[in-house]
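Could you have a look at this structure, given as structure tokens, before my questions?
Complex shown without one protein chain; remaining protein chains in place.
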Amino acid sequence: MSNIYANSYAIVFVFLCLGVLLPVGALTLGRWLRPHVPSEAKETTYESGNNPFHDSRIQFQVRYYLFALLFVIFDVETVFFYPWAVVYDQLGLFAFVEMVLFITLLALGLIYAWKKKVLRWM
Amino acid sequence: MSGTDIAFFLLALAAIAGAVMMLQLTNVVHMVLSLVMTFLAIAGLYVLLSAEFVAVVQVLIYSGAITIIMLFAIMLTRHHADDKERQTTGGVGHKAAAAFAVLAFGLAVYAGIRTLDFGADGSALPADNAKAIGQWLYSYYTIPFEIVSVLLLVALIGAIVLAKKDGKGAEDE
């Protein structure tokens, strides 16, 4: 049992190696084949024909951060749905009641975010 | 040495290397990436323990969501990585004491777990992880589960309260 389990992951490992090696191999091969004549104009960042200026890592609006935080919390909540869905047909009504309670509290958080104008852009 | 042992060794090495690099690198983006390496290696360790559901959650929450929030925090703040101005706290004495404490703790735990027998191995675990977790979580552990929903609500409110911009300017900005 344990061997079958571990061996099935050997395939995953092979695919992982393939996935890593493919871009590495392709790029290395490309480097060997292509001519290498650098010039200053070639090394500038491609910006749809505009001349790039300023640093590329600029400071973003703080507003985005709230969205990231909300995303994390709802992400965690999704994790709880998956095992619930898997066993739902075996547990019956009580699991349903539980999840309704869970979603109600989740919805309260959403109402809070909405009323505090977090979801509004500008 | 079986394949599992080799896999464990590599993953553990990757996890520790990621953590050490996180502390040693100076560029914050590189630090986050090395942290991702640790998270992924730990997900691999979960797979070795036949805890597939936990491994997927680890990738989803830690490598996904938590990393994104860290990258956001980096994008939103100003930081000029100047290697020369890197500040460290504490002198040699502090560092030596910390190193001694960590080493002593590691040895104490090692002495304990070297001969420890936790009994059953992982092969007895149910093949269908998510199902088993669901059955426990939604019948036996109903009460902690509902407290978790309150906890998440509190976290949501707290995130909004602490991260929201206040003042009159915030409304008509």
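A and B are the chain letters, set down in written order, and residue numbers restart from 1 in every chain.
Just so it is clear, a contact is a pair of C-beta atoms (placed from the backbone, for glycine too) under 8 Å apart; a residue touches a chain by one contact, two chains touch by 3 or more.
As a working rule, contacts and distances are computed from a predicted model.
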Hidden chain of the complex, named as in its UniProt record, picked from "Acyl-CoA dehydrogenase family protein", "YwgA family protein", "Iron ABC transporter ATP-binding protein" or "NADH-quinone oxidoreductase subunit N": "NADH-quinone oxidoreductase subunit N"
Full-complex contact with the absent chain, from B:Ile6, B:Val20 or B:Val150: B:Val150
Chain B residues touching the omitted chain (full complex): 108-109, 111-113, 116, 118-120, 139-144, 147-148, 150-151, 153-155, 157-158, 161-162, 166
Missing-chain contacts mapped onto chain A: 91-92, 94, 105, 108, 111-112, 115-116
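Here is the rule we use: only the chains that are shown with their structure count from here on.
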Chain centre separation (chain A, chain B; CA means) in Å: 16
Sites on chain B touched by chain A in the complex: 3-4, 7, 47-48, 50, 53, 57, 60-61, 64-66, 68-69, 72-73, 75-78, 121-123, 127-128, 130-131, 133-135, 137-139, 142, 145-146, 148-150, 152-153, 155-157, 159-160, 163-165, 171, 173
Chain B-touching residues of chain A, taken from the complex the two chains share: 1-2, 5-6, 9-10, 13, 57, 59-66, 68-73, 75-77, 79-80, 82-87, 90-91, 94-95, 98, 101-102, 105-106, 108-109, 112-113, 116-118, 122
